[in-house]
Each structure stands twice: as C-alpha cells, then as structure tokens.
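Removed: one protein chain of the complex. Kept in place: all other protein chains.
Chain lettering (A and B) follows the sequence in which the chains are written, and residue indices restart at 1 in each chain.
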Amino acid sequence: MTPNPQLTDTGALRHLLTIEGLSAKLIHSILDTAESFVSVGEREVKKVPLLRGKSIFNLFFEASTRTRTTFEIAAKRLSADVVNLNVSASSQSKGETLLDTVDNLSAMGADMFVVRHAQSGAAHFIARHVAPHIHVVNAGDGRHAHPTQGLLDMFTIRRFKKDFTQLRVAVVGDVMHSRVARSEIHALTTLGVPEVRVIAPRTLLPKGVESLGVHVFNDMRAGLKDVDVVMMLRLQNERMSGPFLPSAQEYFKYYGLTADKLKLAKPDAIVMHPGPMNRGVEIDSSVADGGQAVILPQVTFGIAVRMAVMSMLAGA
Amino acid sequence: MTPNPQLTDTGALRHLLTIEGLSAKLIHSILDTAESFVSVGEREVKKVPLLRGKSIFNLFFEASTRTRTTFEIAAKRLSADVVNLNVSASSQSKGETLLDTVDNLSAMGADMFVVRHAQSGAAHFIARHVAPHIHVVNAGDGRHAHPTQGLLDMFTIRRFKKDFTQLRVAVVGDVMHSRVARSEIHALTTLGVPEVRVIAPRTLLPKGVESLGVHVFNDMRAGLKDVDVVMMLRLQNERMSGPFLPSAQEYFKYYGLTADKLKLAKPDAIVMHPGPMNRGVEIDSSVADGGQAVILPQVTFGIAVRMAVMSMLAGA
Partner (left out) sequence: MTPNPQLTDTGALRHLLTIEGLSAKLIHSILDTAESFVSVGEREVKKVPLLRGKSIFNLFFEASTRTRTTFEIAAKRLSADVVNLNVSASSQSKGETLLDTVDNLSAMGADMFVVRHAQSGAAHFIARHVAPHIHVVNAGDGRHAHPTQGLLDMFTIRRFKKDFTQLRVAVVGDVMHSRVARSEIHALTTLGVPEVRVIAPRTLLPKGVESLGVHVFNDMRAGLKDVDVVMMLRLQNERMSGPFLPSAQEYFKYYGLTADKLKLAKPDAIVMHPGPMNRGVEIDSSVADGGQAVILPQVTFGIAVRMAVMSMLAGA
C-alpha cells in the first residue's frame, strides 16, 4: 500500500489534498479543532497568534475571489502574513514552469501554499515536490477534490444532525463536473453515513459513480424521499445548455430544489449549497432563504475549518 | 418622518451613507475625531489598535484604486484586517446577486463594508440588508453621494477658514454628474455656510439645483467674485466632448480655474479639488501647484477623516 502523501509517518496531517484516505478519526479531530475557532469569529478581536510570522501564499492558477477570500481571512485571523498570487497573469505567462514558480516562492520562505488549479492533481504534484517543512492545501483542483469544502460541509452536518451514522444524505446536481461532490461523498462514507444518494440526470453523472458507495437516482422526487440532508451542487454556466442539458429552465423543472420537492425530505431536513448559488436554476429562492437552509452557516463554519486545517498543518 | 437609516436610535452613527440628514453637531464630532488622527499620520509608528481583529471588506463594484487605497491605509492604521474585493471580476460574473455576495461576506465575519458602486443607492441597499452589528461606508454610489469626500472637504475648510458661518463658497464644474458636489453642498449648507454658489455651464447643471440652497452662476468670473473657498470638480473624460461640451479646450477657456480668474476671489481664498486632476482642463497647473491650493492637505486629511468614520462606526 502506498503511504498517503498528505500524512506524516506518525499519521498527522502534513498536507490537505483530498478527503479520500483520511480516517474518520482524523476528520473528527479537524472538526473538533474547528469548533474552537468558531468562537474566535464571534469575538471583538477575531485574531489568534498561532501562525504569527508565517508566510502563506494563496497560489491561484484559476480565479476564485470567494475561495481565496475565505483562506485570506482564515490566515489573517491566525496572524499569518498572506500574499495573494493570481498566477495566470504572471510568471506562467513568461514561460516559467509551475515547479519553478513553486521553488521560487519556497526560496522566499513560504510555509504554506493554498493552491487552486484547473487541472486535477495539481496540488498533489506540488505537495510531492516541496521541502518537508512546507505545507500544501488543495483549494480545488479540476474535477478532483475541494477538501476544505467537504470538511466544512461535514462540520455543518455534525452541528445540525450530531450523529453521522443515522443519516440519509442526498447530493443533487452536476456530480460529474463537481470536485465538491467527490469530496462530500468521500467524507460522508468515511464518517459512516449509511445511505448516501446522488440525484442527477444521466448526462451529469460520472460513469461508475456507484463504486463510490452511493445510490443513484435520476428522479429527484424519489431521491429526496425521507432524507435528512440535501446537499445541492452548483450548475456551471457552461453546462446550462448544449450537450449536457437542454436549458437552465428545463434543469430547474426537474432538478431545481423547490419548496414543493423539499417536502418529500424529512421535515427537519437541512439544505446545503457550496455557493455561489444560481437562484432559479438549481435552487428556488424560497428554499435558499427558507428556514431549512444552512447555507450561510456553511460559510461561517468554512472560515473556522480553514483556520483549523492551517493551524494543524503549520502551527507550532 | 422616516428615521435616518445611518443613525442608531440614540443618534449615533451606524453607517455612513450620505451627508444628507446628518446634523451639524454630528459632522463636527466626526471632524473633531479626525483631528486626533491627523497626528497619528505624523508619528514614527502610524498605527493605533482601535480596530484590531476587525474584518473590513473594500467591496468595489467600480474600480477606483485611489479611493480604495485611502480606505485601505486608514483601516490598516487602525490595525484592522482588510480584504480588497474587486467584485466585477468575481462572483457577480458568476451570476450571484449583490445581496448573496454581501450575505456571504457577512457570514465570514465582516465588521464593515466599504462600498463603491456605479449605481446610486447601492450602499443604502446593502445597509438596509445587513445585520445590526455590521457597518456600511459609502465610498461613492453613482451620481448620488461620496460622503467621506464631503467630510474631508469640510475638515479642510474648517482647518483653513475656522468659521463656516462667515463663508462664501463656490463649487465649480460638472455638478450634474458629480456625487462629490452633492455631498459637498449638503455638508456646506448643514454647517451654516451662508452663501454656496455653483458655477457650471447649463448642460452640466442638474435641474432644480437651486432647491439645494445654492446660487447658480453660468459665468465663472461672476461666480468667483469675493469667494473664500473654490471647490473644483473633476471633469470626467467622457464629458469632454459630445452632447455636454464642445471640447476640453473650450471648457478650460470658460470654466478652467486660472490664476487670472482666481484673482476675482478673495486674496486668501483656498482652492480645493477632489482629484485626480485634469490639468489644463478644469484647473491650470499654476493654480494647482500655487500657494492657494490645499489639494494635497485634502488628501492627508482624507486619511484622518476615514479613520475617524471607521473608528466611530466599529470601534469598541
């Protein structure tokens, strides 16, 4: 068995690249650490000195103001020095290789790279390359993984539903192109959720998705029946018409979450969305703004989870 | 009477959206607070811990490096954590609504939004929406208001002229398209300036401008006669020819401030400009760089005024 590249010899977290291969115990310990950071965000002075004097690089090869902002805030609340690098506009265009860029920033004294890249595997590639004292956090790589999103989703479910082992969870939407879906499914199955469903049209389901341990539904009404948690996925604009789907309107009709469809879930089911939402495409505003939505708590917990991951990786 | 949305029940500042509706007393208390921050900018260590651990978002839906920079510096000197968001390039393009963006940043633990937007009313709209502990500063909305500019102008006048109630002030230029002009006029009349003049060609005057309590002059020489303060406005490039004006050269001839025209004002009149200046269009270099100009002190005081506003809104 190949050792997990994101763990040290003693099983501690060295990088966070993917949820796949993390133990339930380790995931719970990240979530436990995040609990302590939720209160930091509620203080007058939202700052702890855990990463003071550390240099963290937000290395974004793909633009994402929202995700970059969450990591920037988390790092600043840990008192780290943060440098934002939008790399498409920079050295890459001068022909420097990805590894030369990473080597250069490492030589500047980087302690951590937060990496967003359009190519699956980019964060792993960087993690394999860097010196042992440098840590890598995958902030989304192609269709592969977005582990901090998966962890903040688990944090949210644990907060609202307590026990993972009694839940029925549905992941709804464009599973095929979603790194978020992959990270969620790995986390849910690892944490012992007995029934994970995916709900999507055939054209938006990856082949062999059942091998991940999920039940597939093409009919949303059937799939939502009696679930405890509804995890909506974002529909990328470029999928809203063309080979995958006839139109955004058509998609909403069959796979948009409306109050009417939500009634099929358990009465106390929670509704999640990784944002940004397409209101009227994958989710109706009445649901997004309704009493069962926990979409904004997800954002709040996301800061705490990112603080937890960063401090576990690079804290003293 | 509708309560002023920018004040708390006890009349304290909750948001700064417009100068309209602020009392002379409140304006003077902002200027008094700013006085104490002028000295901070002159120290070896230009920093006070008043907003340590606060998260301030520069939410710019319209690019303005200069204004963003002044708020960024002011926030950093108050020891806040600042995140710059140029939103046009981000989630808005992914179809997220303005309020979803604001809700998300609020959920990340925002304490304050500094908002620049091309649409009049945007800052009010956000202020009405956010939770009570979050503060909004309008950094310019459409043609409506730019209250920190208005306040720093008042600070400058008070510094150089002491008593507002003995002054004759002229606001010169493109009043119609200028949020700065609106903020200045509201501030001047509130602070008891007995004679506020606006000087502009008819095509650059809004209808009914007299209802703001100003005297209108189309002839610059007549308008400048015996004034104590000349407040120049910037002419936007897009107005320099076309339906409003024949050309920039023509504009300069009639409405550009030259040493010759300035002689019509009082000998100790001060000349102000909100920047960036179009030298040779609305102002001649001999005046811009001359002894009566207080254009650079305006910039210095602008930092102090923004520190005052931010600390009054979000300080402990």
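Just so it is clear, a residue touches a chain if its C-beta (ideal position, glycine included) is under 8 Å from a C-beta of that chain, and two chains touch if they have at least 3 such contacts.
Note that the structure is predicted; figures quoted are calculated from it, not measured.
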item	value
Hidden-chain contact residue, picked from the options A:T97, A:Q249 or A:S285	A:T97
Where the unshown chain meets chain A, residue by residue	52-55, 81, 83, 85-87, 89-91, 94-97, 100-101, 103-109, 316
Chain B residues touching the omitted chain (full complex)	41, 43-47, 63, 65-66, 69-70, 72-73, 76-77, 237, 275-279, 296-300, 302-303
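The rule is short, and it goes like this: only the chains that are shown with their structure count from here on.
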item	value
Whole-Å separation of chain centres (CA-atom averages), chain A against chain B	41
